[in-house]
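With one protein chain withheld, the remaining protein chains of the complex are depicted in position.
A, B and C are the chain letters, set down in written order, and residue numbers restart from 1 in every chain.
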């Protein structure tokens, strides 16, 4: 991996500018796979007015950097990054950006999906939603565990 | 699918603006998977100085629109698009943009990869590279056929 | 029977033309039948497709195979495997 970064921040991010950062001066790149996670206005049949993202400062950065390191070991990654926002967020806001570049598309897609699947189960973030029925912590999804397990079976 | 578009054009495109177009006014979207294909400076061990993308006007648009239609039938797609450039291109230039949004990430990733795999074998584009050894037409890759076949087995 | 035939990419270059019209009957009235007819009428086409190896075709701007019917006034295209994306 020739370039990588991890950002945990309250502020929004600019996907176009980040893709430029991943690609700049690396003409061997032929494929850029990216993912943006956004705040939905409905979750588990309740209206979501806002949410707060809590995290574990210090561990968060360490966990995300480790996910990029493992992605680099398992796939042909030229550059990769993760941005994750924390603090108050509202419907349609961007939450997370994960991206991987490679010479060819299969490796870029695999690395990007791997990053998201591990982030969902291994990075210390917790969402608390503000709904008309009151505030509630979001429950972990079993489908996120099974998404991560497919990579373990592939080893 | 609530929104889709196909563009075949000589001019470059702005990934950030296109993602905005896919998401605008659709707060049910929780996931945006995108892919950008770019011109590499080396292919099959030769330096690539430039390339020209030829296509089959009329059929190109029809083929790309059909790929989005099939992606929508097979996956839970909220919005999707394809931009493909034609004409002269140079190393590091963007060639193609494929994107799909959904409520959750698995469907967005699947739809985006499906679009790219079908585009690679079903859309009438041909690349001609300018190398120090002369101009040459790029050969189709067997790996693109096998990437497409995995979706047929899944049916 | 009138069919417009188009050629793209390396096939267009090697054959040396980008389109032609076929106005005689060919049998069977399919992609394979049209290709055989073109090979018989145009040795340069037969030579070009032999050099290219794998050839693909479209009928009325949809991907086609050997058995796809070719009706009167159809637009048929021949070209090498696609390499976009």
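Observations, loosely collected:
To be clear about the criterion, contacts are C-beta pairs under 8 Å (C-beta built on N, C-alpha and C of every residue); 3 or more make two chains touch, one makes a residue touch a chain.
Not measured: the values here are computed from a predicted model.
Considering the entire complex, the omitted chain makes contact with A.
Touch with the chain omitted from the figure is made, among A:3, A:74 or A:127, by A:127.
Although one chain is hidden here, its contacts on chain A can still be listed: residues 37, 53-56, 58-59, 62-63, 84, 95-96, 116, 119-128, 137-141.
The criterion applied here is as follows: only the chains that are shown with their structure count from here on.
Taking each chain's centre as the average of its CA atoms, chain A and chain B sit 22 Å apart. If you average the Cα atoms of chain A and of chain C, the two centres end up 48 Å apart. Of all residues in chain C, those that touch two or more other chains are 85.
Shown for chain B are the residues that touch two or more other chains, namely 37, 116.
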